[in-house]
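One structure, as structure tokens, below. Some questions next.
Of the protein chains in this complex, one is absent; all others appear in place.
Residue numbering begins at 1 within each chain, and the chains themselves are lettered A and B in the order written.
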Amino acid sequence: MSHAYDGRSIDLEKALVRYMVERRISRRQLLDRIAKLGAAAALGPVIAACTGGASQAPSSGPSAAPSTEPTTAGPTPVPEPEKELFVYNWTGYIGEDTIPAFEAKYDVKVTYDFFSNTSEAYAKLGDDGGGYDLSFPISVDIPAFVAKGALRPLDKTLLPNIVNLGAEWADPGYDPGNTHSVPYMWWTTGVGYDTTKVTDSPTSSTALWDPRYGDHISMLDDYQECFALALIQLGYSANSTNTAELDEALALLQAQKPLVRVYSTDTVATMSGGDVWIGHIWGADLYAITTENPNVAYYIPEEGGVRGSDTMAIFSGAKHPIAAHLFINHMLDAQVSASNTNYIGYMGPNAAAKEFIEPYILEDPAVNPEEAILDKLQELLDLGQAVRDEYLSRWQVLRGGG
Amino acid sequence: MRRRANPLLTGYALLVYAFLFAPIVVLVVFSFNDSRRNFVWKGFTTEWYPSLLANDEVLDALGVTLRLAVVAVLVSTVLGTLLGLALARLRGRSRSGLETLLLVPMVTPEIVMGLSLLLFFLQLFDGRGGFGQLSIAHVTFCLSYVAITVRARAAGLPAHLEEAARDLGASAFEAFRLVTLPLVAPGIAAGAMLAFALSFDDYVVTTFNAGVGSSTLPLYIYGRIKFGVTPEINAISTIIVAVTALALLIAWRLGRLRSPAPG
Partner (left out) sequence: MGLRDRAALLLAGPGTAWLAAFFVLPLAIIFVVSLGQRDALDRISLADPSLANYARAFDPRFLPTFLNSLRYAALTTILSLAIGYPIAYWISRHGGRRKVLLIVLVMLPFWTSYLIRTYAWMIVLRDNGVVNALLQAVGLTSEPLILLNTDFSVVLGMTYGFLPFAILPLYVSIDRLDENLVAAARDLYASGRAAFLHVTLPLTMPGVIAAALLTFIPAIGDFVTPDLLGGAETTTIAKVVQELFLQGRDWPYGAAIGFLLMVVTLAGTLLAVRTVRRELVGGGD
């Protein structure tokens, strides 16, 4: 969706969101209307809500381009991309218009297939992509992929938009220099609770061990997340490799287990059904949960928390590498990244995108916590095979113990 | 003969049908849910039906799923019927051997079966999935179900019926076609119906053997878990049930489904 960047663009965004929320139409429906009726007719009522609307000259800044087209800085000269691209991702984990815009701009046909959890996607991707050019591995898994040569090193000359990334993403621990991957979305992990059932506004992760909420507590079905939570509560590193510390964490989790209703990553289902009053959830799920159950609040435990991210990476067996690079570049475009965020509700690492992200997301502390809190978060790291085995075997003792 | 049934038994039967259709009622009701998700009733809307018809991804996935199911059912029913008949007739070690062979696919964990086919096609044919590979995979896990169901019907089928037909001049094939097959037909139909249900809803084996661009409906649906399985999926299920029920009704009215009057 094109719009002029001007001093009033924030108002336009707010008005658009309000317009869509009031009429309960999705972005796709709005776009359909624009296509059918023409921008003026469809957006007329929205623009009328803002007073005036003359374009003003933007403030200086590399990302504040005053164009009416997506500010995709394509590589010059643009190499001829292949005719097709095979992408493997979650369903709906991408903006609605992102792929059509890409297809139109580069005349590439994108086949977008879906997986339902990353572990099973990795089995399918195998050592060279399993037929796919591009996928979205979790950041902690990138080192393993690189080590076995599954990923194709990125050609930065085809990715000029990479400058849009925030400074803190230029050299991530899991992939120094972003040589094989580019970050896509990031999130925090914390605690969500139903304010009507949990009335004393907890701030600590120990609330998940509170016997008052027995049989109404949920934990993520993710061994790394659960252990990280326990380790942090015990005062250790979230990525501890010390087996004694892991044993303590296991004991802590085992003490919790009788109170736990369910271990699940489908947190929207569990937290909107009334069965779970307080749960270990990902921050980005909060918005979806609150549309079902508006009483849910979120906090990052005062002991600390973790942050995770996922990436885009091109696989070594990719048959359409140029198209894949152009796709990544397209995703790094400020406005495209923002439209992804606006649709999915996760924050991206794209600093330049911030001006185009809807304010309710920017202001949501579950999705975009302030600096002070961000600094307290530990990044989940690749544990390495031996340590992963230590975690996993304890996890199986926890889950299977009966 | 349709005797008057014990009313308790009839009442029981109605309860069982109610049990079978209870989630379907919920499913249909929630296809009108005014929410992007499937959990909390927020109000009535019919928007999901038109939005479903505009959703190419889901319709493509449905198309693949149906084509796959048809192929899987056809091949597995033919092969499975033959296996079931053989199983019913064999004795001794041959029967034990065949029975064991048929049970092994069923005891195989789905992930083992899915991955084994993935590796098989990858190592031997450099195959990366696709409709053909998927069809083969589906037939393979449906076979046993058809065979065992057919065997349940064919078991103890008196041999003298076929022999009598042969005595009366029928060829082996004619005897088979005109005597055995009609007697076993309900078993074949039942096996086919079970195979269809298995193929239509398969997730694990399909995940590992679908190629690029051959996503099925279950893959689409499970892929949506993270972001909400919208009532569009309920709508699609409702439409399938409605269309099938309608087709059944029409077939019945046309007299194709009526059981012959016993006697």
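Following the convention adopted for this analysis, a residue touches a chain if its C-beta (ideal position, glycine included) is under 8 Å from a C-beta of that chain, and two chains touch if they have at least 3 such contacts.
Quick caveat, the model's predicted, so the values are computed rather than measured.
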| item | value |
| --- | --- |
| Touching the absent chain when the full complex is considered, from A:80, A:168, A:247 or A:389 | A:389 |
| Among A:180, A:261, A:307 or A:325, the residue in touch with the chain that has been omitted | A:261 |
| Interface with the unshown chain - residue positions in chain B | 1-3, 5, 9-10, 12-13, 16-17, 19-24, 26-27, 30, 38-39, 78-80, 82-83, 85-91, 94, 98-113, 115-117, 119-120, 123, 136-137, 139-140, 143, 145, 147-149, 151-153, 155-156, 159, 172, 183, 186-187, 190, 193-194, 196-197, 200-201, 203, 217-218, 221-222, 225, 229, 233-234, 236-237, 240-241, 244-245, 248, 252, 257-259, 261 |
| Chain A, residues in touch with the chain not shown (by the definition above) | 117, 119-120, 122-123, 127, 144, 147-148, 215, 223, 257-258, 260-263, 266, 269, 273-275, 385, 388-389, 392, 396-397, 399-402 |
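Basically, only the chains that are shown with their structure count from here on.
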| item | value |
| --- | --- |
| Residue ranges of chain A touching chain B (in the complex, touch as defined) | 24, 86, 90-93, 111-116, 120, 123-124, 126, 130-132, 266, 268-269, 272-273, 288, 291-293, 344 |
| Chain B residues touching chain A - in the complex, by the definition given at the top | 34-37, 39-40, 57, 115, 118, 122, 128-129, 207-208, 210-213, 215, 219-220, 222-228 |
